[in-house]
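Apart from one protein chain that is not included, each protein chain of the complex appears where it belongs.
What follows is subunit A.
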């Protein structure tokens, strides 16, 4: 793709400043505008098909009556949703998943922000060891620590409490979040902070006023990783919560799938319920990412 873009764009670049015939307002970023449109739309369109067909497929199964083979979800029915929400307790699962997701988002972001700042801005004695521990922890498969983790939570009397899942999700999100945040902080010039100190700000205030706004896209990325990951992850919930009242959506979905004869309509409806909050979060993130980027925060 990139190689193809190179040749058609090349000749145009040499006639530099003197007024280009079209689009004078965009003069500054001309280079990026010169990419032929079809180099963008064609691959994007093909990729969009690959992305969207599976989504359409699950919508189709969720909305068309059982046994129908129509490729259009018409006549439309909500019977699968009603069944899953009440009979299969997805209403309860939904509440539990929201609680776990929000709590994990908050704890992960706060703890990782503190740690990430220390890693980005200070040299201290255990830093190398700590960085190494962070990297190493990435190689520890959470799935394989299920047994010892279960024993720890049993010892803490936390089996069957959402707290155990929140802690486990936070812990396994932390290393990556902290590495990402410290990289984002490193990208903010230290001199900006120093300038704020010279102006009489304390370290905390300088951080809040100068660094934090620039970190917004990064923090939103990290926070949404944490939320989405804990929303989606099912092994911990499967292991630590054995009471149906406490279980989360992915566990419910897994139960639907592992049934002897899979009810495809119910499975599809359950899947849509699992996807909706994430899609909403996602729409929200998109808006913030784009405004965050275009607000000039990163352009400097």
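Just so we're on the same page, a contact is a pair of C-beta atoms (placed from the backbone, for glycine too) under 8 Å apart; a residue touches a chain by one contact, two chains touch by 3 or more; residues count from 1.
Operating definition for what follows: contacts and distances are computed from a predicted model.
Enquirer: Given the options "Cytochrome c oxidase subunit 1", "L-lactate dehydrogenase complex protein LldF", "Carbohydrate ABC transporter membrane protein 1, CUT1 family" or "Cyclodextrin-binding protein", say which is the protein name UniProt records for the missing chain.
Expert: "Carbohydrate ABC transporter membrane protein 1, CUT1 family"
Enquirer: Using the touch definition from the top, which of A:103, A:162 or A:267 touches the missing chain?
Expert: Within the whole complex, the residue contacting the unshown chain is A:267.
Enquirer: Spell out, residue by residue, where the missing chain touches subunit A.
Expert: Interface with the chain not displayed, on the subunit A side: 1-3, 5-7, 9-10, 13-14, 16, 29, 31-33, 35, 37, 40-41, 43-44, 47-48, 50-55, 57-58, 61, 69, 71, 111-112, 114-115, 117-119, 121-122, 124, 126-127, 130, 133, 135-149, 151-152, 167-168, 170-172, 174-176, 178-179, 187, 193-194, 197, 200-208, 217-218, 221, 228, 231-235, 250, 253-254, 256-258, 262, 264, 267-268, 270-271, 274-275, 278-279, 281-283, 286, 290, 293, 298-300.
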